[in-house]
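Below you'll find the structure I mean.
Removed: one protein chain of the complex. Kept in place: all other protein chains.
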Amino acid sequence: MKEECGVIGLSGIADAAPLAALGLHALQHRGQESAGIVSRHQGSFFFHRDMGLVAQVFGRGEAGSLPGSAAVGHVRYSGVSANSPANTQPLLGRYAGGEIALAHNGSLADGERLAREIVERGALLQTSSNSEIFLHLLAQRRASSDEEIALVLAEAGASFALVALLGDRLLAARDPWGFRPLALGRLGQGFVVASESCAFDQMGATFEREIAPGELLVIRADAKQPRSLRFGPENPPQAKCLLELIYFARPDSLLFGHTPHLFRLASGKALAREHPAEADLVVAIPDSGVSAAMGYAEELNLPLDRGLIRNHYVGRSFIAPGQPARAAAVRMKNNVVREVVRGKRVVLVDDSLIRGTTTAALGMELRAAGSLEVHLRIACPPTLYPCVYGVDFPNPKELMAHKHPIAEIRSILNMDSLGYLSMEGLVGISPPEERQFCAACWNGEYPAGSRP
Amino acid sequence: MKEECGVIGLSGIADAAPLAALGLHALQHRGQESAGIVSRHQGSFFFHRDMGLVAQVFGRGEAGSLPGSAAVGHVRYSGVSANSPANTQPLLGRYAGGEIALAHNGSLADGERLAREIVERGALLQTSSNSEIFLHLLAQRRASSDEEIALVLAEAGASFALVALLGDRLLAARDPWGFRPLALGRLGQGFVVASESCAFDQMGATFEREIAPGELLVIRADAKQPRSLRFGPENPPQAKCLLELIYFARPDSLLFGHTPHLFRLASGKALAREHPAEADLVVAIPDSGVSAAMGYAEELNLPLDRGLIRNHYVGRSFIAPGQPARAAAVRMKNNVVREVVRGKRVVLVDDSLIRGTTTAALGMELRAAGSLEVHLRIACPPTLYPCVYGVDFPNPKELMAHKHPIAEIRSILNMDSLGYLSMEGLVGISPPEERQFCAACWNGEYPAGSRP
Amino acid sequence: MKEECGVIGLSGIADAAPLAALGLHALQHRGQESAGIVSRHQGSFFFHRDMGLVAQVFGRGEAGSLPGSAAVGHVRYSGVSANSPANTQPLLGRYAGGEIALAHNGSLADGERLAREIVERGALLQTSSNSEIFLHLLAQRRASSDEEIALVLAEAGASFALVALLGDRLLAARDPWGFRPLALGRLGQGFVVASESCAFDQMGATFEREIAPGELLVIRADAKQPRSLRFGPENPPQAKCLLELIYFARPDSLLFGHTPHLFRLASGKALAREHPAEADLVVAIPDSGVSAAMGYAEELNLPLDRGLIRNHYVGRSFIAPGQPARAAAVRMKNNVVREVVRGKRVVLVDDSLIRGTTTAALGMELRAAGSLEVHLRIACPPTLYPCVYGVDFPNPKELMAHKHPIAEIRSILNMDSLGYLSMEGLVGISPPEERQFCAACWNGEYPAGSRP
Partner (left out) sequence: MKEECGVIGLSGIADAAPLAALGLHALQHRGQESAGIVSRHQGSFFFHRDMGLVAQVFGRGEAGSLPGSAAVGHVRYSGVSANSPANTQPLLGRYAGGEIALAHNGSLADGERLAREIVERGALLQTSSNSEIFLHLLAQRRASSDEEIALVLAEAGASFALVALLGDRLLAARDPWGFRPLALGRLGQGFVVASESCAFDQMGATFEREIAPGELLVIRADAKQPRSLRFGPENPPQAKCLLELIYFARPDSLLFGHTPHLFRLASGKALAREHPAEADLVVAIPDSGVSAAMGYAEELNLPLDRGLIRNHYVGRSFIAPGQPARAAAVRMKNNVVREVVRGKRVVLVDDSLIRGTTTAALGMELRAAGSLEVHLRIACPPTLYPCVYGVDFPNPKELMAHKHPIAEIRSILNMDSLGYLSMEGLVGISPPEERQFCAACWNGEYPAGSRP
């Protein structure tokens, strides 16, 4: 599973682009394929976009040559569109409303239908990214005023969290269901918006609030306050992506009202209550399962130790001839600490189970190192369905829980026991009034339609 | 002065893309900044475009991964648009007429007006290249039939020589004035179009004919013959760019009815008749002035020798501290052969004189090496005006002939005499019925309007 | 502080080089500047060495073109010699004993004296690396037999752990004091030696034993067993580098008789006994302080939580103008989880304190996030002296404990309390018979002489 993007926007802040690069660095986990920033100075755009990590694209001071006090930035995983320089964002364009730069996180569930309609109206599509669709909708409506822009956003459906520079405005919007996170912060007299609040921490900005589902914020240069407009249906059910909380977001961010580390800690506790284990030791699959494993161990008052060590120098993998490829690849990322696990009944905790191949290999490594039993605990329900709202999934045929009845998975993975956190357990972590989530990948209910 | 582009198109030829790369290599002199090829296979496009020389972009077999029997390619000098990966060609797009790939040589004199109109109609411009304008005109007209496409081309004005893939068609067209060259060739059962015939030689294709001004060729897959359509005004005056013949085109090409080497040889003879010199030796500024110098020497029966040797290992220049920068830079490119020029009265011949700084430095080098006199002969008229039809000129303020009366130039360059070929002499090289050229950079008459 | 190198050697193992690349990947933490492998096949050497991480140097299958069943490999941090391609290892040479390839971890304390003597005897030094000295000593003694080689090693002093290919032999040796680790493993019918046992895990080899201080292992092709020779003084005091255990080695390795993770856990417990704190929460500085923090929390029965989250996408740092540079750089690596630390009295645990600037900044971040108190605990004694045996230290003037009496450090770092683990506490982790360590950086006693 791969998140598709992270976005950032700044307004009213001197030297906006170098700060945007700092903020994008904090959002690096949301997209490692390309990075880009567009700044605005005296009515003109300046941009730098390239393939690579933020530190590669902006590490030699490239942002210093992008002047101005407003900027938008983007980190990207390829998602549905091909991996090509032409698809790096922010996108740039010129239309009847002026020159625009736009960065988008999400995936338009109705993207192909919208593209067809746009083309039929006489437009020219130049990328395979459905982020371009926003620009064409604006162009064809000649949308210029804040209200016109809000109307266009309502047409786009779900999902999106986007930022854009247009004239002297910084725009920021979340779709009406609120699938993707987007937050507002302050830095001095200016404003920042970012996919996650960890970008604010990196920049020295302060978190103000999350942008609401169906809200368009318009921040004019030198504005004292953003202007807020609502678009889309009245009070649609919200559909915050639970994968953000359990998997994608940085543990130290603040989004959908939660700190992901604490949410994951709570998920581990709930998991322990639902699926306790008679064991000597709790071991996390690092780094993804660390927070849930802490909660699991705490709830059952079991010792937690570092039975697996992650090697952070991961690059392109290289396999030696004659080596069992899977074993070598797994060890390249994680290695067992024999002295910790030997002779122990181990509970292995992770945040999710997708294909299951890595987890199976780790189980074998633990047994080879002398673990007496291995009990697998997964801090979310079985993953069964693909996402159409911006998360890149493997083909459903590769999903372990899609291929096999839950009863078989334990035996395929060769675990002594297996427990998944239930949907009720997961959703129950939030206070009752905030339990409006998208759980399509687990229950197949697609809140904004467009079931694949 | 820099040419802006070279284009190539193939249809009905197996493994079209690798052949296109070979052909682009032969057109390398028309653009060294980027190279790109789009091929079509079973209704889909495949592309590879990048910054760099053809041998850098396609030298490791990259074209081999572009399948299909039709392709268009492009080499590019940046021209009016910014140097950025997004501006590499061929351009790709999807519109109501289907998916299109287009490569363009030239510059639309009315580009900015057309861009404004396109935007006003609700379109989104995504590059600063005016090649994109063709795609928008096609999209807004929903042009699909050959005739509709021809109508759109008539709207575009001058100047262009373009190739495009659309559906199962290869399109090739020259603007009604014929500023830029474009020729048709055959390879086996298939067809090739290219900016210059030297690309045919490289590919093993045979030259068929030049595409006519105002002609659109439509070559369907497996067509026995191209279909020819006319567009634009009836019989407009032609305006073939004379700089192509005297400066840009490869000496071994065939274009505008001439072999450039022979045209330049004739220009040297005409120059000799207009401005003979009492001298001992004719020396060319290599490689630009070699053909003209041969003609000059032959006409006056003077010896021609290699008084200047060009160093072909030219890269980024690097200047040593304390060195007269201009002298070092000039010597990095050309060095005097002392034993050849010492004690001689030398006629120095070049094809044109733009800023004059290099020529002045070479004159000094010749005198320092012992030349008794240096007589400069230029095989075209004084260059006074910029080009709006696709040649990148220095700012007029930097043109030697624009800054100074002709009478002063000789003394500024410190030459013993100076002679420019007259317009009559230059045009007189062609047979009377073919003397319709663009000479705007010398006489300020802009055949297709849009005087800057 | 930077470790200087990691080494690996294989013998009697088909496709040795690709396996060596896998093993070097596991040793990546010991040197990130360059990587190299030399293999031997039918009496000839094949090599590939370059600047960069193992995954960069060998990630496209480069090791596959190095044939043979014996290989030596190296990862390197520059240490005392300049950062230049010429200094990548393994070194290659030809001398009277044959062709040799050598890889070295350590730093010869008497390197400069040895270099002078070598040169006086008529030799030519070609690098600034003192690894070259081994080759010259071998060449000048024309050392060929195992015994002659052992005599040369005795001359070299400390410190070294080295591997070499010479004729059909793989050599592996540790200096008589045993400063640097080196272990022997088995893979099928063949043998592997490596700086740390984590390389064996990665390759699927099994740990056999540590090579003893003053031991030279000679492994001939197809040998059933290595031959072991002793060199150097009889039973010198051992001087195992304690920094390997508390700082450099991977937590999951086995060296000097310890699993570093467990050693660090024990150091945290000892620290807790010596310097308990009245606090609500223990927080590790990730990843270096994680194991010690676990021990600290366990010993005092305090909660341990993730108050700091490490961003593993660290590259070249880039600082925004107007940002407090130190704060931005610190946050680029670690970010505070506000909800965890707010309103808490925090014990911050790390494995060592060198310059102190990062630690001071993290303390400020914790207070800014609402921590009521911050108590710093360091799991080793105050670092006062440089290393001459192979660890790259900052200038002593930059060492916090060198510049300030311990009493002042607490106030400079703005901590509520500060505790260092005592030397006795640290050494006491090992059983009494194994307490022979080098602690020169804390107590200034240099076991093999050459005090700086």
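In this document, chain identifiers A, B and C correspond to the written order of the chains, with residue numbering beginning at 1 in each.
Here is the rule we use: a residue touches a chain if its C-beta (ideal position, glycine included) is under 8 Å from a C-beta of that chain, and two chains touch if they have at least 3 such contacts.
What you see is a predicted model; the values in this text were computed from it and never measured.
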Touching partners, among the displayed chains, of the absent chain:
B, C
For the chain left out of this view, which of C:Val38, C:Leu91 or C:Leu421 touches it?
C:Leu91
Which residue, B:Leu153, B:Ala194, B:Val340 or B:Val374, contacts the hidden chain when the whole complex is considered?
B:Val340
The one of C:Gln56, C:Gln140 or C:Gln436 in touch with the missing chain is C:Gln140
Can you work out which residue in B:Met332, B:Leu372 or B:Val427 touches the chain that's missing from view?
B:Met332
Hidden partner interface residues of subunit B, rising order:
14-15, 18-19, 21-22, 25-26, 28-29, 32, 53-56, 58-61, 63-64, 198, 201-204, 250-252, 254, 259, 261-262, 287, 290-291, 294, 305-306, 309, 311-324, 327-328, 331-332, 335-340
Name, in rising order, the residues on subunit C that touch the hidden chain in the full complex.
85-86, 91-96, 115, 119-126, 132, 135-136, 138-142
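One rule holds in what follows: only the chains that are shown with their structure count from here on.
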Using direct touches as single steps, what is the fewest number of steps from subunit B over to subunit C?
2
Chain centre separation (subunit B, subunit C; CA means) in Å
61
Geometric centre distance via CA averages, subunit B-subunit A, whole Å:
49
Considering subunit A alone, which of its residues make contact with at least two other chains?
none
